[in-house]
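Missing here is one protein chain; the remaining ones are kept as they sit in the complex.
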Amino acid sequence: MKNTFGQSLTVTLFGESHGAAVGAVVDGLAPGLPVSRGAIERQLSRRRPSDALATARRETDHFEILSGVFNDRTTGTPLCLVIPNENTRSGDYQYGLARPSHADYTAYCKYHGFEDYRGGGHFSGRITAALVAVGGILLPALERCGIALGTHILRCGGIADRDFSDLSQDFAILCNAPLPVLDTQRGEAMAAQILAAAQAGDSVGGVTQTAVTGLPAGLGEPWFDSVEGLLSHALFSLGGVKGVEFGAGFAMAELRGSACNDPFRTENSRIVTETNRSGGINGGITNGMPVVFQCAVKPTPSISQPQKTVDFRTNTDAELTIHGRHDPAIIRRICPVIDSVTAIVLCDLLAQRCGTDWLAQEGTKCSTD
Amino acid sequence: MKNTFGQSLTVTLFGESHGAAVGAVVDGLAPGLPVSRGAIERQLSRRRPSDALATARRETDHFEILSGVFNDRTTGTPLCLVIPNENTRSGDYQYGLARPSHADYTAYCKYHGFEDYRGGGHFSGRITAALVAVGGILLPALERCGIALGTHILRCGGIADRDFSDLSQDFAILCNAPLPVLDTQRGEAMAAQILAAAQAGDSVGGVTQTAVTGLPAGLGEPWFDSVEGLLSHALFSLGGVKGVEFGAGFAMAELRGSACNDPFRTENSRIVTETNRSGGINGGITNGMPVVFQCAVKPTPSISQPQKTVDFRTNTDAELTIHGRHDPAIIRRICPVIDSVTAIVLCDLLAQRCGTDWLAQEGTKCSTD
Amino acid sequence: MKNTFGQSLTVTLFGESHGAAVGAVVDGLAPGLPVSRGAIERQLSRRRPSDALATARRETDHFEILSGVFNDRTTGTPLCLVIPNENTRSGDYQYGLARPSHADYTAYCKYHGFEDYRGGGHFSGRITAALVAVGGILLPALERCGIALGTHILRCGGIADRDFSDLSQDFAILCNAPLPVLDTQRGEAMAAQILAAAQAGDSVGGVTQTAVTGLPAGLGEPWFDSVEGLLSHALFSLGGVKGVEFGAGFAMAELRGSACNDPFRTENSRIVTETNRSGGINGGITNGMPVVFQCAVKPTPSISQPQKTVDFRTNTDAELTIHGRHDPAIIRRICPVIDSVTAIVLCDLLAQRCGTDWLAQEGTKCSTD
Partner (left out) sequence: MKNTFGQSLTVTLFGESHGAAVGAVVDGLAPGLPVSRGAIERQLSRRRPSDALATARRETDHFEILSGVFNDRTTGTPLCLVIPNENTRSGDYQYGLARPSHADYTAYCKYHGFEDYRGGGHFSGRITAALVAVGGILLPALERCGIALGTHILRCGGIADRDFSDLSQDFAILCNAPLPVLDTQRGEAMAAQILAAAQAGDSVGGVTQTAVTGLPAGLGEPWFDSVEGLLSHALFSLGGVKGVEFGAGFAMAELRGSACNDPFRTENSRIVTETNRSGGINGGITNGMPVVFQCAVKPTPSISQPQKTVDFRTNTDAELTIHGRHDPAIIRRICPVIDSVTAIVLCDLLAQRCGTDWLAQEGTKCSTD
């Protein structure tokens, strides 16, 4: 299905960085979900570059909802949301010189030169604005059903944030943080690292961590459509993500089973696990514990240092210096995008499991409980 | 689609560990692909436990092809492959006592007690035999089109294998290795670690690494159906996989852009990258370099030490000792499974891109070149 | 998805007429549905040729369930059902001579000569045995949820059956009728016509009519996945079906709106329509009235009169006489197949709408009500 994700709830992305607009069509939404322009704007502002750490492209992210909303609620028919492009300066880009670790060359291979290359075209991070706007509808809907989530920068520029502890309080912190970290001081240290890289004409990568609470046990499928498989499928859409791990992830490789297994126990007559190295998922299916995962985010490939490359039109070696300013760390802006992608996958899973109307029926327990 | 994966080429898995059989239906195969029982058996024997390192369950993996093959070639209609179960001893399992980090409890939540719990049922690693058999058809087909791949244990029990170097030679080594490693001595050290864990009634995890050569540039989609997204979706089906990373993956988090980007250059008038930290994929699309990824494999959750757990029928705390012998390290048997899953994803991508018949047209270049 | 149908509940067909077996994998079944061998056999016996009107191929339709059933109930994991082939005489078929209005030539065009041509291969009506067996599981499940259906021969050989009247009684008649008609006398007249055609070495076509009661209002989608679209998609799989119409269908073409519209009215505080020319569907969505549709079934293309054709291997004109005996009217055996296909589509629609477990929750109202 290419640029569409989901089975019961589906999201189709469209748009190019310097074209008329970017946007998304969301189909399969439960009818009657409140749609608040304020909530969408709040999500968009979390993603928008707004300070010294970010790109100079100023985006107001004005958006229009063309369909699927009536009297401020979802109708249940496809919702098309459009974010017109503004402030585009295509002159900055030189067609043919492949920016290293960008998609310029692979786009050329795939689209034979017909791609809209301006500003990265359909590959641009700009398209994530549409994902984030969708999150502005789905995240509040999940919350009304008791499902909350949040993403913080776990590591960046050699600095580690503290781990999640009280998830409900931590999510509240992340909602309002200018930099999505749990520990403000460590956040300042990260910001210093990002600025240092920027001053060196360079960029930094990092690791994000996401947690989800309130999911019923029993979501997901044993083969192929495991919760891990569906989340990673959607997360790897994001240009910067090059790794996804659940719970202890790659650290499990160094553990013995006796130290890695999560013992079950009862707690107030509910079944829980003592530890959560499985990240809330056993055999591809939620176990009722928080779903926890980490994404490896590569350093922004756009740096201002000169780089060796090729001109793919002429098949010759070349040197490239990328002008203009770029995010020295996409990791901070990727956090709200990851929140939205996670919301999309979960809403789809819940709609498949519990029926198309479930998300609108606040207070009703999903039959998986 | 639950237990089905793929769009043009699809694989549907069925079966339970102690039921009549496990198997797979493969649809969308190009007509005319040679199907060799020998090649399938070779793949199955790579997965089969055969020595002191492995479970005591002896499986001959006798298989039958019920449809889709005529005169030793694929017909192009659905191929159903069945592996009857033998040597099952259901008495070993005690329903209600959730094995920690296994799917017993999540299966109960999802299937409300109707699941076939014997031997892990549909969640059992036994089902991967069907995946591996499918690989016995697809891997030779890819090879005839110049696409080769292999998987080795990159780390296990604190021991690291050497990195891939000459991929063609390395794939040949892996084909015949009793333990899928590139460096025999380090393999022996790993085996010693696995045996030590087994003797302690414990198990070990590890990391696998897979490389693919010969893929044309231009496969994959920018959003959602990126090559990373599709591969990870399928790989996370495997019970033991808890992390997937491409190229430098999580290590990118510690790098600056200038050290992480892969500079392009020409080589014999082809465009290549000097390094391959991107794992052969930019913007979700192959760039013509080898596709390289790593999977984090957790330690086998079945260990013979007593573990704390619950009885989910009665909602009470309990202690569990798992009897019988189990693989102290699923990582070695997972390598051929990963090869097969990779082949399935790639054959699907190629069929989508180049048409349903492409895989059978040996020597024809895919139009993405 | 080729040989797979459905989104939440999916059915994948496999098998060839003279291969090892035909069968189906059903995924997405609610866990806990009773599976009765007797009920499956009853459906299979409705489809099986059993008298002078039918082909001489004797099929016992012995079947095996390889997975997905435990303690006589669905587990919720994929159910693989296999019907081994017996009594095959491949010698009757001559490769290269295209039987007119059969798929021999189109199979050759699609599969380039690799198709299993024996007995029609994967195109054979034999594959419908697998569909009918699936119906033996789904039809009783629907009935337990208050949804009943039945198919009769509306017209055949110039004879018309009476229309449906009391649907509940009519379905009971059809369950046990040797020829699926509502009026026994007209059925005898039809049988006489079929026999007359058979004696002339010829065959007859006809029209079937299906009705479904008990469906909640609100199933289906406005665009593309309308109830009409999904049902017709699946029904046109059946080799003999060349037309599908809902309600008054093609007869509407001759009506004015004032004579065609179905006026609404209340009846015991429920909303009903006075007439049902819409066949229970408005705007692609069920309106709570019985869903009613007709299928045009072509005369069996296998006739024993000599026919003009080509040899597609040599591209030359030829004459063909088909030996062996064949059904002079597939229409009677297609009725239970249509029942099963209808059940598959409805179970999928209900699972999408009401969640994956709904079909097992007898007595629970679907949220669409």
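In order of appearance the chains are A, B and C, and numbering begins at 1 in each one.
Just so it is clear, a residue touches a chain if its C-beta (ideal position, glycine included) is under 8 Å from a C-beta of that chain, and two chains touch if they have at least 3 such contacts.
Since this is a predicted model, take the numbers as computed values, not measurements.
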Of C:A103, C:V291 or C:A351, the one touching the omitted chain in the full complex: C:A103
Omitted-chain contact residue, chosen from C:Q43, C:N287, C:T342 or C:T356: C:N287
Selected from A:P31, A:G96, A:G146 or A:G324 as touching the chain missing from the view: A:P31
Interface with the undisplayed chain - residues on chain C: 1-5, 7, 13, 98, 100-103, 105-107, 109-110, 122-123, 127, 155-156, 158, 197, 200-207, 216-226, 228-230, 232-237, 239, 241-258, 260-266, 269, 271, 273-274, 277-279, 281-288, 296-303, 305, 307-310, 312, 315-317, 368
Where the missing chain touches chain A, by residue: 1-4, 7, 10, 12-16, 19-23, 25, 27-28, 31-32, 64-68, 70-71, 73-80, 82, 110-112, 114-116, 121-122, 357
Contact set of chain B toward the excluded chain (per top definition): 7-8, 77, 222, 352-358, 361, 367-368
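Throughout what follows, only the chains that are shown with their structure count from here on.
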Chain located farthest away, centre of chain C as origin (C-alpha): A
Size of the rotation, in steps of 5 degrees, that lays the CA trace of chain B over chain C: 180
Chain A and chain B, separation of their C-alpha mean positions in angstrom: 26
Gap in Å, rounded to a whole number, between the CA centres of chain C and chain B: 38
Between chain C and chain A, distance of the C-alpha-averaged centres to the nearest whole Å: 45
Where chain B touches two or more other chains, by residue: 1-4, 7, 13, 110, 122
